[in-house]
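Every protein chain of the complex appears in place save one, which is left out.
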Amino acid sequence: MTSGKVVDSLWEVFLQEKNNSGHVHVGSLRASGSEEALQAARDVYARRGSPISIWVVLSESIVASTPADAPSFFDPKDAKSFRYPNYYKVPRTLKDA
Amino acid sequence: MVWEELRFQALLRHADDRLVLGHRLSEWCGHGPTLEEDIALSNVALDLLGQAKVIFEQSIKTDLKKRSVDDLIYFREIRGYRNVILVEQPNGDFACTILRQYFFDVFNRLWLNSLQSSIDKDLSSFARSALKEAIYHERHTKSWVVRLGDGTKESNERIQEAVSVFYPLSYEFFAQDEIDQKVFSKGLLPNTACFENVWKEEVALTLLEATLQFPKRTSTQMLRGREGRHTEHLDRILSEMQSLARAHPGASW
Partner (left out) sequence: MTEASRQFDFEGRIARDEKIEPNDWMPSRYRRQLVRMISQHAHSEVVGMLPEGNWITRAPSLRRKISLLAKVQDEAGHGLYLYGAAETLGAEREDLINRLLGGDARYSSIFNYPSVTWGDVGVIGWLVDQAAMVNQTMLTKCSYGPYARAMIQICKEENFHKRQGMEIMAVLSAGTSAQRAMAQDALDRWWWPTLMMFGPPDEESPHSSELIGWKVKMKSNDELRQWFVDLAVPQAEALDLQIPDPELVRDSKTGHWISGPINWDEFRSILEGEGPCNRERIESRRESHFGGAWVREAARAYEEKCRKKKALERESL
């Protein structure tokens, strides 16, 4: 029988699908340690395609913003227009490429 | 024996090892100790069946009886099978399966590594791609051998038992007869004698790390799978594996 409430840790898996793309979250798994987690991530999440690399991260190590944080963290769309190139008017004759 | 037949027989041995072991591992599908490990074992099984497929395809090029791969798998009698005794052993518990697999994985990695320099271009390019699989298999099973050996008292006892049963069977990887020697000397397949000691040393280091005891060396007299002299376990595998195909001779699937 199972020994009470001891369970394997939960890990989040991030996969880099191709060269020069970022790691994308693909799911989670359970494993007792990091090597086991890495191997399981390979076996479960890298069976198709030809990924470049895998990250596994203990789920409890992830610090996430909450929905309550969102309004003060993130500007509404395009609020700071001065951060975008179209904000600036450059004479046509002045080539910038 | 003519060269064609020698080549065919020699390749058959290695195809059969992978077919039978892949079959054994596939018995775990749906029954693994965790979902993660269930998937991992199926990955290894799929790799081994894929390797078997390529070696069978290479072997039938010189089969004087002109059989297909499926003819060989489904319509060969037990005495015609040429795998080592180790791979036909029942799965037992997870410790047995992992240990049997680890022994094979180390052998397979060494064998494929050396097969890369075969004079046969198809075999050497097969070896290059299969070697990548074998390296991962070994990493996976080795880490389980260490975990189980150095885990709990129960897991240690279980895998220690597996060591004492399977270690003596592993000698058969390196047994050689006339067929083997002829294909070595032609440079077709690796000379297993060249890496027998490497196999032993690496396995010894892993067992040490896993806090496991070495069993005593026993005689290799009775290990004659390469001659088609098997245990009853293979008979049971074949009666299951071949049952459907044999019930419909001539049918395609």
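The first chain written gets the first letter, and so on, giving A and B; residue counts start at 1 in each chain.
Simple rule for what comes next: a contact is a pair of C-beta atoms (placed from the backbone, for glycine too) under 8 Å apart; a residue touches a chain by one contact, two chains touch by 3 or more.
Since this is a predicted model, take the numbers as computed values, not measurements.
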Margin query: Given that one chain is not shown, which residue among B:4, B:122, B:154 or B:201 touches it?
Written below: B:154
Notebook entry, point to check: Can you list where chain B touches the absent chain?
Noted result: 19, 23, 26-27, 29-39, 42-43, 45-46, 49-50, 52-53, 56, 69-70, 73-74, 93-94, 146-148, 150-152, 154-155, 158, 237, 240-241, 243-245, 248, 250-253
Notebook entry, point to check: What is the set of chain A residues that contact the non-displayed chain in the whole complex?
Noted result: 1-3, 6-8, 10, 26-33, 36, 44, 47-48, 64-67
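Keep this in mind: only the chains that are shown with their structure count from here on.
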Next item on the list: Provide the C-alpha centroid distance between chain A and chain B, rounded to the nearest whole angstrom.
Entry: 40
Checklist line | Residues of chain A defined as touching chain B within the complex | finding: 8, 29-31, 35-36, 39-40, 42-44, 47
Next item on the list: Show which residues of chain B lie in contact with chain A when the two form their complex.
Entry: 34, 36-37, 39-40, 43, 136, 139-140, 143, 147
